[in-house]
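Mind having a look at this structure? Questions to follow.
Here the complex is missing one protein chain, while the rest keep their positions.
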Amino acid sequence: MAAEVPGTLVVAQSLDDVVSLDPAEGFELSSVQAFTSLYQRLVQSDPDRPGALRATLASDWKSGADGHSLVFTLRPGAVFSSGNALRPEDVVFSLQRAVRLNRSPAFILNELGWTAGNVDRFLVRIDDLHVGIRWPARVGSAFVLNVLSATVASIVDEQEVARHLVAGDAGNGWLHTHSAGSGPFRIRRYIPHEALVMDANPQAPLGAPLLKTVVIKNVADAASRRLLVEVGDADIARDLGPDQIAALRGKPDLQVLEYPSASLHYLLFNTANRANPVLGNPALWQAARWLIDYQGIAEQLLKRQYIVHQAFLAQGFPGALDTTPYHLDVAKARAILANAGIAPGTVIKLDVFNQPPFNEIAQSLQATFSQAGIRLQILPAVASEVYGKTRARTEEAVWLYWIPDYYDAHSTASAFAMNREDGTQSIAWRAGWHIPELSALTAAAVEEQDPAARAHLYEEIQTQVQRDSPFVIALQERAQLVMRNHVHGYRQGLTADMVYYDRVTR
Amino acid sequence: MGAAYGLRVLRRACDAVLTLVLTITGLLAVTFALSSLSPIDPAIRLVGDHASADSYQQARRDLGLDQSWPVQFERYVGHALHGDFGVSTSTGQRVRDDLEGVFPATVELATIAMLVSAAVGLGFGLVGAWRRGGLIDALIRLLSLAGNSVPIFWLGLLSLYLFYAHLHWAAGPGRLDDAFEYSIDRVTGFVLIDTWRSGVPGAFSNAIAHLALPVLVLTANTIGNIARMTRAALLGEIAQEYVIVARAKGAGEARVMLAHILPNAAGTVLTVFGLSYARLLEGAVLTETVFAWPGIGRYLTTALFAADTPAILGATLVIGVCFVVLNRCTDLLIRAVDPRIL
Partner (left out) sequence: MSGAPRLLASADVRIGVSVLGMALLAALAAPWIAPFDPIAQDIGHRLSPPTLTHLLGTDGLGRDILSRLIYGTRPTFGLIALVAALTVPIGLTVGIVAGYCGGWLERLLMGITDIVMAFPTLVLALAFVGVMGPGLTNCALALALTGWPAYARLARTETLHMRSSDYLAAAEMHGIVGVRLLWGHVLPSCVPAMQIRLALDLAAIILAAAGLGFLGFGISPPTPEWGAMIADGSKVIFDQWWVAASPGAAILSLSLAFNLLADGLRDAGDPFHG
């Protein structure tokens, strides 16, 4: 057993997806996870009350009369890990650089109508403690607050970054591998594809963490991760396969924790694909809803790592539709196909990621679809390749997963229920689904100020998508991780960034 | 006589350098072509699938993907000649810094595995040739053949399970325990040297404990060839005249073997050593994955999946140069040791 260092938590997971630890650039699962520990935003999701926002670097805010502005009062006495005090200039700097750098997560801030050309007009330092934020887009302030709780809106220590600037990069080069935030931890060392070592930041606003160090080790292979946590060389292991977790349940030193996750799995048919015209036939989409072995996949194949969920807002999300009207019914599917004149023996190419659990799910689909006479040809490929195909709209059918980009219903609704036909590559666009009325409804929903009315609109939108779309939403992930018994105080939320180490002790 | 000889040596040296340059250029060109043809879009890998079209285009421009291939290649070679291998899209660091980090890890692993394989393989080959046809010979041959025929990732996982999880004889994945990993200064990049120099108690033995399993797995795979070739070479020599003469003169078996046969078989043996070392250096990709060893093989695989062209080219360059240089050195060594070859 490896030597233990007191006050240090070791987490075994895969870090291979990380592109950068600059919050204006990093948008991968492992990166956004780290940002919650390293940086803070004006407002953040409350870890103890899902769906509610907690004032973090802002202590209060007021809506403007026009409905297009907010004034934030900064938390007095808040300092960064460097010791520099939090100033409105830091807020302005952080949000402006995120928009101007225009990296992956910038589109979230673009939703407010901010562009590299105009963003400085909309961020104003009012006085030492107040900062004003305005936005031109037709969206409500509830939406804006949710956007500002996304990791791209992390507040960065401008003065610290200024010491490491390189000609016009706004600190991006240095922030790749270093942190300048106010979160409960700061980066001691980051070695790409190897490990992220974080030290406690005792001056963190909202309190210092209970641990001294967190080491996130890159262990690419799930079997090795399982070994590490079983033997005790790691305290937490993430992303283990369902069979591995089933095997580790009941071991004396280990506990299996389950958290609802906002990750959804769905099947997509590209109706715009001319090469295979059957894809454009709504009867196919209808039949497909009855040809997935939802229960079998969720319960037996993936050993309860997933639950059956058939609407685009994940369970636990405000406004989520929890009805699951569909189940495996081959006879019904066959009747639908026969009525529509879709002959048995139709071949459809299915693209999937060549990693678990996608290949298993694909093979289960292959078996059930074949019972209704549809032959699925499975084409496993690397993730970026599959995404590339959907962007070019050359796919026939794809099995994908969706994680909301920020904690607001619009993130997912604008993907599944909006096709602006202007080149914006939403999911609906990638499926070639033409929905002018539904898109208008979705646009109205994000503008709605009244929360109850908003929730009602999203229910309506979800119902339509569930019934008529070329997507079959099937599963929702239940995030499972294995933890050694001496670890306490761990919290995790619905979205990828909501991983909290600040209350952990071992 | 001296001048003609000198001219020949010079000519051979020029030949060698020319071959080296041509090989490297060819390797780079092919790798560049494959990498550019890859359907994996490095820009998507970088900005992710949800980014705006604008961010995506900007990423393409930053990566130089909007230029034609010959221009891209030319730019790359030009920079490389100045020691600038570009910036990796998957780590965000300079490729040169990345390589400086990962290359020593593989070299260390391969070298130790090579030394152990050479010693054991040579021993097996000697014993096998000596006791030819006997039970020991058959056993040794079967063992080394089996080691050569087993899928290395399978062996790696099994040995991790047995020696680490069950018996706790060896340490787990990675080069060092976390207790030491982040407190040792990486001066040379060779974990054995760095832990020794650091003086931290327990660090050096921990490094050895972590090296044990990957070396074991790699050795099992390499012994086969070495033992087999050594045995064959020795058997080839045994039948020669000078052995009969030496025996007739009354020399003992051991003396005959070590003082007469081995030096003459050295040519073949050294070739196998060279080839095996080169293969080990090729990255032991699968071994590095199973043991989370941060070496160049894993670096290259990660880069391939991310279509990270600068990293792919940089790593291939390093591996290719090693290959060629090793082959050349082996050739030279053979000439030096075996007087019959000119």
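Residue numbering begins at 1 within each chain, and the chains themselves are lettered A and B in the order written.
Simple rule for what comes next: contacts are C-beta pairs under 8 Å (C-beta built on N, C-alpha and C of every residue); 3 or more make two chains touch, one makes a residue touch a chain.
As the structure is a prediction and not an experimental result, all values here were calculated from the model.
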> Quick one: which of B:Gln72, B:Asn148 or B:Ser198 touches the chain that's been left out?
Replying inline: B:Asn148
>> One chain isn't shown here. Among A:Ala381, A:Ala455 or A:Val487, which residue touches it?
In response: A:Ala381
>> From the list A:Ile108, A:Leu284 or A:Leu301, pick the residue that touches the absent chain.
In response: A:Leu301
>> One chain is left out of this view; which of A:Ala223, A:Leu254, A:Ala340 or A:Val487 touches it in the full complex?
In response: A:Ala223
> Which chain B residues touch the hidden chain?
Replying inline: 19, 22-23, 26-27, 30-31, 34-35, 37-40, 141, 145-146, 148-154, 157-158, 161, 165, 224, 228, 232, 235-236, 239, 282-283, 285-286, 297, 300-301, 304-305, 312, 316, 319-320, 323-324, 327
> In the full complex, which residues of chain A touch the absent chain?
Replying inline: 221-223, 226-227, 241, 243-244, 247, 293, 296, 300-301, 354-356, 359-360, 362-364, 366-367, 377-382
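Heads up, the rule we're going with is that only the chains that are shown with their structure count from here on.
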>> Considering only the defined contacts, which chain B positions touch chain A in the complex?
In response: 39-42, 44-55, 58-59, 89-93, 98, 101, 157, 160-161, 164-165, 168, 171-174, 177-182, 202, 206, 289-292, 294, 298-299, 302, 305-307
> Which bits of chain A are touching chain B when the two form their complex?
Replying inline: 1-5, 8, 10, 16, 19-20, 27-28, 102-107, 110, 176-177, 188-189, 191-195, 197, 215, 217-221, 223-224, 227-228, 230-231, 233, 381-382, 384-385, 387-388, 390-391, 405, 423-425
